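The next block holds one structure in the form of structure tokens; read it before the comments.
The complex appears here without one of its protein chains, the remainder shown in place.
Chain IDs A, B and C follow the sequence of writing; residue 1 opens each chain.
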Amino acid sequence: MPAMTMIEAINLTLRKEMERDERVICLGEDIGKNGGVFRATDGLQDLFGEDRVVDTPIAESAIVGTAVGMAARGLRPVAEIQFFGFIYEAMDQMAAQAARIRFRSGGRIRVPLVIRAPYGGGVKTPELHSDSLEGLFLHSPGLKVVMPSSPYDAKGLLTAAIRNHDPVLFLEPLKLYRAFKQEVPEQDYIVEIGKANVLKEGEDLTIITWGQTVPLVSKVAAMWESKKNVSIEIIDLRTISPIDEETILSSVQKTGRALIVHEAVKTGGPGAEISALINEKALFHLSGPIIRVASFDTPYPIASVEDAWLPNEERINRGIQEVFAH
Amino acid sequence: MPAMTMIEAINLTLRKEMERDERVICLGEDIGKNGGVFRATDGLQDLFGEDRVVDTPIAESAIVGTAVGMAARGLRPVAEIQFFGFIYEAMDQMAAQAARIRFRSGGRIRVPLVIRAPYGGGVKTPELHSDSLEGLFLHSPGLKVVMPSSPYDAKGLLTAAIRNHDPVLFLEPLKLYRAFKQEVPEQDYIVEIGKANVLKEGEDLTIITWGQTVPLVSKVAAMWESKKNVSIEIIDLRTISPIDEETILSSVQKTGRALIVHEAVKTGGPGAEISALINEKALFHLSGPIIRVASFDTPYPIASVEDAWLPNEERINRGIQEVFAH
Amino acid sequence: MWLEPNEIKVKMVQYLDENGRLISGEADITDEELVSLYKWMVQVRVFDQRALKLQRQGRIGTYAPMLGQEAAQVGSARALGKQDWIYPSYREVGACFVHGFPMKNFFLYTMGNLRGADTEGANVFPIQIIIAAQCLHAVGGAWAGKYNKENSVSVAYVGDGGTSEGDFHEALNFASVYKLPIIFFVQNNQWAISVPRTKQTASKTIAQKAVAYGMAGIQVDGNDCLAVYTTMKQALERARQGNPVLIEAVTYRQGPHTTADDPTKYRDLQELEQWMAKDPLKRMKAFIVEKGIWSEEFDQAEFTAAEQKVTEAFELALHTPKSKIEEIFEFVYEQKTNQLIEQQQAVAAEEVF
Partner (left out) sequence: MWLEPNEIKVKMVQYLDENGRLISGEADITDEELVSLYKWMVQVRVFDQRALKLQRQGRIGTYAPMLGQEAAQVGSARALGKQDWIYPSYREVGACFVHGFPMKNFFLYTMGNLRGADTEGANVFPIQIIIAAQCLHAVGGAWAGKYNKENSVSVAYVGDGGTSEGDFHEALNFASVYKLPIIFFVQNNQWAISVPRTKQTASKTIAQKAVAYGMAGIQVDGNDCLAVYTTMKQALERARQGNPVLIEAVTYRQGPHTTADDPTKYRDLQELEQWMAKDPLKRMKAFIVEKGIWSEEFDQAEFTAAEQKVTEAFELALHTPKSKIEEIFEFVYEQKTNQLIEQQQAVAAEEVF
């Protein structure tokens, strides 16, 4: 089994799915010859030609809207939005079109498409290149939102997304693209959409996180376990919409404490939903408040302070301390 | 003091503010001769001319983006988005532009603009004419979101919004435009943005709601008080962003129970944030789970079933019953 | 070297004058087709008037009348092959009917019934409410059609107001870059709710917007069904070869924007009267009567038959089971999420009081 980075795993998955099903078409800005600004589609145009790996003009609404139109007529487009912050431009086509055509057509028309986009901070990009906006789509029925945290998951989840019959927003943590390698089977496998991953079992606290913050949380949790003699369960949510309630609830019922860590800004973010959910269905198991460690309620800031703005080790430590205060 | 409907109060406010400050300019689709599809701007073009009450081409991104450009150069535009569901088209100009220019300019440039839009269901409109999407903007730092529930509040809040130095999204519950009249002072007053209104004090349960669902909640609460001998406190949030934490928390600390009612779909909506907030800061005052009565997690449905889809009397009743089950 | 704003000259295609006299040349069309075009216009008009009436009676929801635009809709849709696709907005129901969308189902749509979305096999995309969004779906559809070698052309219908939206621009640009089999059919009915065409854009014609995309454009008298039909045939030929086309059909919205609108607030009766003189049905009827293939007698029979069809469609709709709240949970995803299952079950919960 070859060890590969997440970006390699994504590239491999796209290749495999395009080989497997010729209805799969990739489109997006600079994905052809250039292979994408992060090289996710590197080499694919050479393999599959310009008809299946298509460079588009700069028009995000058109990229998504065209993909919607393709999907409705039987293709299985995989569209790339170059950076997730540009998704605002395509918001109508995402939330009012892709998400609603099945409904609007009384179930007659499926829109099996995948929108891939790199997201997340910590690498000193220009403005609007680092935003975590998954919360907007959690609040948009009709879409699924998937966020892998490892090369293995990326391949399994992207395969699932491409074969899924609903529109899936597939968000790739750009800081993890090349952060580490992992053994990834070449052959076909799927990581089920909608199922969270209990990354590590524990007894005293449940930390719920996803995507980019997973390795960070793992590291911090390990430190607490070694230094403070506590046992921490880590849930990698993997799918943000629909949320895997069962996994979250049964964990919190066991540990009695919950911390949520995400890069999206705090207010109105996905952490709020998870907290509300636990409150609704597992309140009496809680020994103390559910704490959210999230980015501050400001626009994504300038590069020189982003590490202090994002949920970093220090802020997660304080969050854990707070949870254990009760 | 004249009694007027909410639409009359809004019309009056626009007129007053335009008289008071000639930097105030209204723009939007069909707001001129036609006076807006709900008549919010009726007669204003006759009074102030085509330079100050401007019909625009059909282009929501341009409406908001132009308003941003105007505001940055000293005008105080009040833009209308004909129905709130069309805001998706202007999402970049809302969340990445209007909301961030102060930040981007290091505080040098203010963007004092108001985006008005009718929102909400229950009147059998065509698709995408009834959506409650305030949750998307609660999660967009740099914007304020205001949602009046009465003619009096509409005037006071809109006045405050127009004089505010930040971009304000002003959402008008279209079902309440002409639902009832209320005495509204002609003279200048302001209802402060960011302050919730304790509409009615009570001891056993706090219901938090805003905009369109306020009269409905009042009615249901009255029924419970008369039939079940319970005492209900109702908070009309008035401002969705920033949320008035203090009012919510001190109420829940008193009553020990919280119910949130909103027309936005449940998952990832504003109710989640409010629940998470209470959990974070008042958990030990709670006698039972915080319950959300919201629209179902589907696209806004066809007209024939919308009354069952929205938080109606029956569903609020069940929500209250659930809260009191503990 | 300055390209001045109004350098471009656009000449409108016309076959019939206002009185139904052939202006120039002969149109390449059979008598049967001529009669069929007219019959369809009658059907659309009769439907339109009934729908308006039903709305006033509160029996159907908000409705956007097509009065005056029958030639543009019928002429364009009759030119299509069965394999071609229509991407309509809310005001193209006439074109949809011509292309096979069942009238009954449109009534269901206006009643807020989920079954209103059923096309029963016709290549018609769901009605789009968001202005110009359908243009991009048509682009994707044309692309899929080309990719799958369907020999199918996609037709995006959009209004004059719709040309101002970003999606319109992005769609035309994509279509032309990828050489897609697509036609953008703009019904320039002079108004976008209360905003006249002249305030919508400063370009003299909408046809000339094609220039921005290196695409062919044409302006046609949208109240001249023969001109629309013939132009559409030519456009289809171009499009089938991968040359996208922009058509501006110059017509007029004789009625209100929708049943919720009152045009007396913003437009002159005079203008309306001028356009009534150019009414598409009147014109076509004069032409075929003159040609000897139609008569007053046929005409009355046709109107009666059309009324009958509308009545039948409405009755069928009326007797279709109403949609239930429980149903809606079925159409969000391929498989219901746990959240939706829970919510669906809650719908059936007992009443509190």
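Observations
One rule holds in what follows: a contact is a pair of C-beta atoms (placed from the backbone, for glycine too) under 8 Å apart; a residue touches a chain by one contact, two chains touch by 3 or more.
Keep in mind the model is a prediction, meaning the values are calculated, not measured.
In the full assembly, the chain not pictured is in contact with A, B, C, by the touch criterion defined above. Check B:104, B:181 or B:285 against the missing chain and you find that the one touching it is B:104. Screening C:43, C:76 or C:208 for touch with the missing chain picks out C:208. Across C:6, C:83 or C:148, the single residue that touches the chain missing here is C:6. Interface with the hidden chain, as seen from chain B, comprises residues 25, 51, 54, 56-57, 59, 61-62, 64-75, 77, 92-93, 96-97, 101-110, 141-142, 144, 164-166, 194, 242-243, 245-246.
Looking at chain C, the residues touching the absent chain are 1-8, 10-13, 164-170, 173, 176-177, 179, 199-204, 207-219, 234. Along chain A, the points of touch with the absent chain fall at residues 29-30, 32-35, 37, 55-59, 61-62, 85-86, 88-89, 124-129, 223, 227, 266-267, 296-299, 301-306, 308-309, 314, 317-318, 320-321.
The criterion applied here is as follows: only the chains that are shown with their structure count from here on.
Most remote from chain B, judged by the distance between CA-atom centroids, is C. If each chain is reduced to the average of its C-alpha atoms, the one that sits nearest the average of all protein C-alpha atoms is B. A separation of 36 Å divides the Cα centre of chain B from that of chain C. Chain centres here are Cα averages; for chain A and chain C they lie 40 Å apart. In terms of their C-alpha centroids, the spacing between chain A and chain B amounts to 30 Å.
Shared contact sites, meaning residues of chain A that touch two or more other chains, fall at 92, 96, 103-104, 141-142, 243.
Within chain C, the positions touching two or more other chains are listed as 114, 116, 130, 166, 328, 331-332, 337, 339.
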